[in-house]
Each structure stands twice: as C-alpha cells, then as structure tokens.
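Missing here: one protein chain of the complex. Every other protein chain is in place.
Naming follows writing order (A, B and C), and every chain is counted from residue 1.
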Amino acid sequence: MQTVTTKSLCERAASLLGEGTVAAVLGWKRGEFDYDLTPAVFTAAEELTEGFIYNDFSGANLSKYLLKKTREIDGKILVFLKPCDTYSFNQLLSEHRFDREKVYAIGIPCSGMADIQKIRKIVGEGITAIEACENSLLVHTLYDDEPISVSCAEVLTERCLNCKSKKHVAYDELIGDEGEVLTSNRFDEVEKIEALSADERFAFWQNELSRCIRCNACRDACPACTCEKCVFDNPNSGVQSKAPGGEFEEKLFHIIRAYHVAGRCTDCGECSRVCPQNIPLHLLNRKFIKDMNETYGEYQAGEYDNQRAPLVNFSLDDPEPSDVVKGGFDRA
Amino acid sequence: MLKCTLSNIDKLFEIVSASMPLYLPTEDKNGAVFKKWQPGTVWSNASNTVKGPKDLFFPQSEDLMAFKTEGKKIEVIDTRTETEDFAVFGVRACDVKSLEILDRVFLTEPRDSYYASRREHGVIISLACNRPTENCFCGTFGIDAAEPMGDVSAWLTDDALYLHANTERGQAFTKLIADLTEACDDSAVSAQKEKNRKVMKRLPLADLEANAFGGSKTEQFFHSPQWEKLSESCLGCGTCTFVCPTCQCYDIRDFKTNNGVVRYRCWDSCMYSEFTKMAHGNNRNSQKERFRQRFMHKLVYFPENNDGIFSCVGCGRCLAKCPISMNIVKVMKALEVDTDD
Amino acid sequence: MQDVKEFKPVIVAFCCNWCSYAGADLAGSNRLAYPADVKIIRVPCSCRVNPMFILRAFQRGADGVILCGCHPGDCHYSTGNYYTRRRMSMLFSMLDFLGIERDRTRVEWVSAAEGAKFAATMNEFVEKVTALGPNKRLEDLRCKQ
Partner (left out) sequence: MTDMNETLIPILGVITDVRIDTPDIKTFRVVTPDGKKPFDHRPGQCAMLSVPGIGEAMFSITSSPTNTEYMEFSIKKCGCVTEWLHAAEEGQMITVRGPYGKPFPVDDVFAGHDMLFIAGGVGLAPLRSVINYCRHYRDRYGRIDIVYGSRSKDDLLDYREIIEEWQNDENVHVHLTIDREQEGWDGHVGFVPNYVKELGFDTNKMAVLCGPPIMIKFTLDGLSELGFDKTQVYTTLELRMKCGVGKCGRCNVGAKYVCKDGPVFRCDELDELPDEY
C-alpha cells in the first residue's frame, strides 16, 4: 500500500490547477479494474476526482510523456514522480529533452509497485477487485468466494524488489516523506548469469530472446529512447524492425537497444515492465551499468543533471577492451 | 458426442501426433503458448494463450518467394510447398471466430494461397471455456464460449473430455482417436455448458455491448473528441496488434541473402508511424490518427465490408498486454458515452 | 570428418584511414604475409565504427571482426580512439554476456609504421578464430539461403 493517498494528491493537483500555477496534470487514470491504470493528462478538478488514482499499480514512469506534452500544452504541467521516475526526469533534463520551466514536478513516495502477473500466478484468473491493505493486497476473484490475501512483498515488480533509491533527485515540491538511496542487490542477477559458462549464457539468452515479437514496446516505453527517428524505424537501415527474422535479428535488436541507452539508462525498469513476452530486458541494461561502474567508476544516470555519461567520456588510462572482457568477467 | 477420460488425454495427443503434427497450449515462462506436441509435452488448460493460433495460419514472418539476379536478368522462384495436415487442439471459441474473420480477408478473391493452404490442412479442435478471465468479453460479439465451433468442438469436465465433430475434417479426426473414445449422450456436456454460462454472466465485462458500433457509423465516430484523450498516452508500439487474433495487416519486404533475394512478409501494425509513410508524406501523421484507425477498423470499417461482423472477438489479450492499459473496451465505453449525448 | 574442407574463417577488419590502413598497406608493400580471408574496410577513424557495423559483419558471414585504429594519443582527430576503446570494451563485454565467443572480436592499435604488427596481429587473430570454428552464435541463417 502506498503511504500517500490518491485524495491528497488529487487535492494538491486541483488547487495548483485552480490557482493557475499549472495548466495540466500528468498522472495515472483509473481503468476498468483496479490494476489497469493508464497515464493521462487532467485539465480540470472534476477530471481528477473522477479519474486520477495513485495506487500499487501506478508503475508507469510519466517522465517520457513530458517530451510530447510540454510541446503540446501551453503553460506548466504538473507531473507526479516516484523516486525512480525522478532519475529519468533528471536524465532527460540533462539531455535538454524538455523545458524545465514548463514543468512542475511533485515528488511522491513509493513503497514499491505490484506486478499483476505475479498476483495472477498466485490467485489464478478472474481477478475482479484488489483492495490495498497495510502490507498486503486483498484480491477478489470470480472463482473464490473469499478474497485472497497476498503480501505486497511477494508480488513486488522485479524492479521494486531491487529498488535503488527511495530518494527523489529532482522536484519542485515533495508530498510525503523523503527516502534514502538504497544499497540494492540489483546486480545479483547479472552476476548469476556471468557466472554461467558461455554455452549456458548463450542458451539462456537464446531462450529469452526467442520469445521477442518485435512489438517495440521496450523501446517506445523507455524514457532514454527519445530519438526523433529511431534507427529501427529507418526502412533503409537494413534492419527488419518488426519481423522476428530469426535468432540474429532479435540479438541485434536487443543488443543495440540496450547499447543505445547505455550510460543514459537510469535502470527504471520500464522495458521489462512493458514487455508482453516477459523478457528480462533490464538485465541487458544492468550489465552495461555494472560494467561501466566497474571499469570507469560508479555512475548513476540521472542522479545529477549535467553529468557526463561514461560512454561520452574517456580517460587516458582506460583499460583495453581485451582487459575489460578478460578482467572481471571471465568465469567461463 | 464422444467421451475420452482425462486419464487418456496424453494417449490421445500421442495418437494424433503419430499421424500429423499437433499443436496445443503448453505453459511457457510467459504463459500458455501453442507448441507442437512431443512426448513429454504437458497440455495447459489455461484460459487463454498469450497469442492466438493466428501464427499457425498466418505466421508473423514468412517467406513468399525468392529471386536470383544476374546482371540485368531476374529469376522468380516460387518457394511455396503444400502444407502438410496438422491439428490444433484447445482453441477457444473467440479464437475460432478470429479465424473466420481472417478467412474473410485472406480467402476472398484473390485468395491468399499461403494462408489458404494452411487453412485447408489444419483441423481445429476447439475447447469450451470453464474458467474465463476477467478480461474476457466474447459475449459482446455474440460468441458463446460454452459452445465453441471449429472442426471438432470439445468440452472438459472434471474427469473427461467430450468431443463432437462438426465437419468432415472433424470426423476424420475423431475417427483417428476412436479407440480412446466412446459414444455418450449430451447430459454431462449440457451440465458443463450450463455451469460455464453461469460464470459468463458474472464476468465484469458481461454487460459490454457493441450495438452502438457497426458499418456506416464512420461519420458518427470518426470526429469524436474522445480520440484525443484515448490516444494521448499511446506509445505507438505494436503490442496490441501483435497479440490480437484478428489483426492482419502485413508488410512485404525483400531480404538480400548472400546468394539472392528473399521476399517475405511480416505482420505490421497500423500503430507504427512508418505504416502509411510514403516518399512524399504520411496520410496518418499523428498517433491519434493511427490509434483511431485501428479501432475504427475493428468497430466500423470491417463490419461495413463484412455483413456487420466486428473485427474483434473479445479475447481480452490487448487488455492484458497493453503497456499503458489502453484497450478496445475502454475505447468502446468512451465512444458510447459520446453517442449518448 | 577428415574429408571436410579445412575451415578458413572470414575476417572483417575495420581499419582507420590514418594509421592502420596505412599499416596494412605497409604490410602489403613489405610482402608480409597474412591470410587473404581478411577483408579490410577502411573507416575515417576507428570511432566511426558503431556497434551495428560489427553485428552486421557477423550477420553477413564474418567469423571474426577486428577493429584497428591509431595508438591512443595518436588519433588524427585527437580523441576518437579513446571513445572507441570505451565503446568496444562495453560491446565486447555484452557479447560475452550473451555467450558469444570473446575471441571473435578484437581491438588492436596499429600505427602507419607497424606493417609487421599488422600482419602479425592478423595472423594471430585468424589463428584464434580458426580454432573457434565457424560463427554459429551470431549467424543469420537467412543470409545462407
């Protein structure tokens, strides 16, 4: 359960709208069920009361929408940012992707988001309602007379299990309590794979990437993927872009996708969250982050604005590629 | 009506597989998917598969032909082969209907021989839904999940699988498994249907109606102010189209191999910006227009050309998979509100 | 198996215009032998090579890809090869993460005067790739149709 209520956020947003500080509010909108929230723009207090919601399923990172919305909407936009979203926000800012003056950012605390798929795995199909309690969720289904209680910890999304920070790195106003940067175990999974033999690693990724349907959701949702024209949309690039053209294409796409955001990826986890095929795409991004941290020094994209990312930087005594690959990672 | 006890079901799959490839839902890391049965394959009775059986008839990517070029000369090589017979088991009522919708596109003149060949060689064994999910709304489009069609209809009770052949091909199939089945009356199936229909009535989306939509409603819905709101957070990815059992738009592309050229086709999505892009412009420039196209096609344009049949079967996959949880149900509800005014 | 034709790897070598390409030239004019299956692609600077080039080379049939540039500090454009060094370190490590044999990729600094080094590097690289056998993990079967 989240520590700030929908109502309190709604009221604050409505008053900022009312006094004219902001022209629009970027938030999450209620869906058909309790878990299918859609990012939405609200422009009136009534719209907020009717539709705005912040709950355990407000996973969507809203920062990328600022690119489009700040260009479309006259006046300031209020955006609600969870701690991890603020890193993406900052990163976009340092890349000059939107006008900071046009945004009013409210940081809100997050106690971790729930993964509906994990809930489904536990309670089965036919979820009709989900009630949030202190540390658990009460799930009502079509097939059980009594609601089933699942603990929040058990159904946390992957990225929240490895939360890197509860601290907001950018905001105009904070609602609720500020948290701390956490020491996460987010590289454990990467290390596990590194520890496998080359054959096993190959088999692991072959299996994962073979499920890819080339929907491009990972790219389209990624707050770091903000090119006006993506190389994968260029019909002359020779890349198949949407046809799963065999094992090679999928590898090419996912290596390049991760590579193009390396150094700018804040590890927000949107890629894995939106993947309809549940491919652990964040592991590719984390591998880059881990390598860069170990080779070029600790770096967290989005932590400060105007930092120089490792791949657009160098030092005279960087190790040679042969040493990097042999150095830390030869466990085969 | 034929009955096969559940304890014999693996035997049934084995017998069928002996004479033709058999595809059925099995549990993958990501949920149930249609896979070819092999000894040891465990059939999944999950309410629905992640993707429909569309891939088996209209694969996401398939080679159409090949070319050899030499100087100014070209040779066209027809690489088609006759499909061998195959069976698909466990297709839900919605997905059976989705194939009828694809038929209307691919089997109208000029017929698409690639699709037609697979359709002619595939025998569909459908399966009634005992536990539909909250996302199901096939009833909206007049589909009865308790009475699935296909070459053979099947029902599952606690201890047995009941089968009924609807077509000649279906009869050939039931003949194949005659040793494992015995004739029986309809009582067990009727009871199961009754049970299923009761569940169907309690589904959260049971009241959703499509009456407001249909052919000749272009004028009414095209200019709706709702599209702006509905599409505002659409990412423009192709998830909804790729998991949709009725979406059928495709692209044709050439791939230069090291020895020649392969012309292949692959699924495309009207949600992609590149879909309608021409050398001199794009007739659907904004995501709003592209988003609108997808839903207008399903709810208005398709019915206009196809005797009022909608190009949606209520399988609920887009509800489950859209990264931003925008889907046809939300669209229908929002547009309906519009018509009330 | 003895009848099988001896495997000769296809090697793509991206060489920077200012140092390594001249180095290759020197190797040639000094008649230093290196395998004929090394296909040299001249690039303005080693940092012109983006990761897609490397993957596409494998797709199109390369069994090994080597990138040669000026020695660090000697880049014609001052700093290009420093970026190359970081980029390729990260890319090769990622390929390794995906289980792709690490000896199929390499970066080497070869100056215009190092014809002998160029030939030796190529010989050594070809030897390593030959030992690995044909590229299977980054091959595109469609290309072989």
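One rule holds in what follows: contacts are C-beta pairs under 8 Å (C-beta built on N, C-alpha and C of every residue); 3 or more make two chains touch, one makes a residue touch a chain.
Predicted model only: the values in this text are computed from it and were never measured.
Check B:57, B:106 or B:137 against the missing chain and you find that the one touching it is B:106. When the missing chain is restored to the complex, the residue among B:85, B:100 or B:289 that touches it is B:289. By the touch criterion stated above, the residues of chain B touching the omitted chain are 64-65, 67, 69, 72-74, 76, 78, 80, 82-83, 105-106, 110-114, 116-117, 120-121, 215, 218, 222, 248-254, 256, 260-261, 263, 265, 268, 270, 275-280, 283-284, 289, 293, 296-297, 300-301, 304-305.
Methods note: only the chains that are shown with their structure count from here on.
Of the two chain pairs examined here, B-C and A-B, it is A-B that is joined by more C-beta pairs in contact.
For the pair chain B and chain C, the distance between mean C-alpha positions equals 46 Å.
Centre-to-centre separation between chain A and chain B, using Cα means, comes to 31 Å. Counting partners per residue, chain C has 142 as the residues that reach two or more other chains. Across the assembly, chain B contributes 255 as residues in contact with two or more other chains. Touching chain B in their complex are the following residues of chain C: 60-61, 142-145.
Taken in their complex, chain B has these residues touching chain A: 28-30, 46-47, 50-51, 60-61, 131-134, 199, 202-205, 229, 232-233, 235-239, 241-243, 251, 253, 255, 264, 266-269, 272-274, 319, 321, 323-327, 329-330. Per the touch definition, chain B reaches chain C in the complex via residues 66, 255, 257-260, 262.
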